[in-house]
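Chains shown are a subset, placed as in the full complex.
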Amino acid sequence: MIDTIDHGAVRELRLNRPPVNALAPELISAIMRVVDTAPQQGVRALVLSGSPGRFCGGLDVPLLLTLNRPSITALWRDFYSMMCVLATCQVPLAVAITGHAPAGGTVLSLFGDYRIVAEGDWRLGLNEVQVGLTLPPVIFSVLRRLVGAHQAERLAVSGILLGPQEALRIGLVDEIVPFDKVVDRAVEWCQGMIALPQGAMTATRQKAREDISKLFQHSFSNELEDVVDMWCDDETQAVLRSLAERLTKNRV
Amino acid sequence: MIDTIDHGAVRELRLNRPPVNALAPELISAIMRVVDTAPQQGVRALVLSGSPGRFCGGLDVPLLLTLNRPSITALWRDFYSMMCVLATCQVPLAVAITGHAPAGGTVLSLFGDYRIVAEGDWRLGLNEVQVGLTLPPVIFSVLRRLVGAHQAERLAVSGILLGPQEALRIGLVDEIVPFDKVVDRAVEWCQGMIALPQGAMTATRQKAREDISKLFQHSFSNELEDVVDMWCDDETQAVLRSLAERLTKNRV
């Protein structure tokens, strides 16, 4: 589900779960595992990329609708663990947004040190509310850190999706590059980080990301229970089911 | 003093206190009342608008200069209560800035979910310092949440007024539209919010605005005393009197 491509000491993790790299339980576990173990294998920086035109389609809603409450609870616990691994990753992480990145796709990108998006007519953003989901509080906090309190409110509450230019304007991404250069540029950014004096870079990075890692230093049991309640809520389930039907029809 | 126009479930509150919608004690009470009661009357989103060319001229200084200390104390207590009502409003609030919005006019707009300003040669900003008033601390905090610490410092300390373009650039407003479209666009924005799954939208909005509502969860008795002392201070009174004289002459 993830292709691993080493560019020297920079490792690219390319999501590969057709057709849209939707986040199924196994993919969430896989992301957690490959990010967590990379530094121990001598990797000094990571690139997270996706398929051409499809970075990551967010949670696999049709699949998740088949799960019972214990499985949904396990899924969200893993999703929080994956976010914690990304938030506390010991090496720099560039995100190469190779295409559409709604909801969970944009969530993944929030944890990177640097976000590069390919030119194109992609949609980025946190459209959880549009599909009936309350945005989990810790995701809101990470978003606010990136784009500030007001833009975070606007994006989260309205659930709007943005193109690359608007995403750049409000700071949701850092850079736009031609479509076929997005991974190269992410690797290049990583090589720049590796070329820096490592002690100074690492200590400064740790301080600069202290706020994001602190978000994951306490227990999430209450928040997780709320998130699962929200998922199982009638309004949410109704909106998710109609979304899943649309997705299924579109694939036919 | 306020015209109420219902556009379906969106209620427009149009300030109507000629000539400049200056905030007299009665208008402050009226804003508080109509915002507070709207959700109980089935209103699902609010638009706060003003007169063509005059959104709101801020506190009615010539009138306030005729009040004694107990009345000024009551006025500021009501002003804080009004801000609390706006900060904790249970439904989305769009602000249609239809014209000039100095001082208190901009203060009103800070509490909205979304600010749309009409194209035109209007002045927006917090020019309290220019007219001798220290900006009340809680207003500074709301401003900082919207535009960040540095721009908040710059705007508050220098008391500069800005045109729509500069206001947009630094995030004091969200959007500029042609003059005769400003209310329509605010209503449309509200309709977009109403069309969202309401449980998810409302819960996400509550989380996203938790910081602004928390600002009003403690007692303001000390801050209010400081604000009243500041109002009654010699320098302040002198600057306010010369301002009131200029305003009176201009009206003749």
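Order as written gives the chain letters A and B; numbering starts at 1 within each chain.
In this section, a contact is a pair of C-beta atoms (placed from the backbone, for glycine too) under 8 Å apart; a residue touches a chain by one contact, two chains touch by 3 or more.
Not measured: the values here are computed from a predicted model.
The complete homomeric complex described by this structure file contains 3 copies, of which 2 appear in the displayed model.
Following the convention adopted for this analysis, only the chains that are shown with their structure count from here on.
If you lay the C-alpha trace of subunit A over that of subunit B, the rotation comes to 120 degrees, to the nearest 5. Here the spacing of subunit A and subunit B, counted between their Cα centres, is 37 Å.
Residues 128-135, 137, 140, 148-154, 156-159, 230, 233, 235-236, 239 of subunit A are the ones that touch subunit B when the two sit in their complex.
Looking at the complex, you find that subunit B touches subunit A at residues 92, 113-114, 145-148, 171, 174, 192-193, 196-201, 203-205, 207-209, 211.
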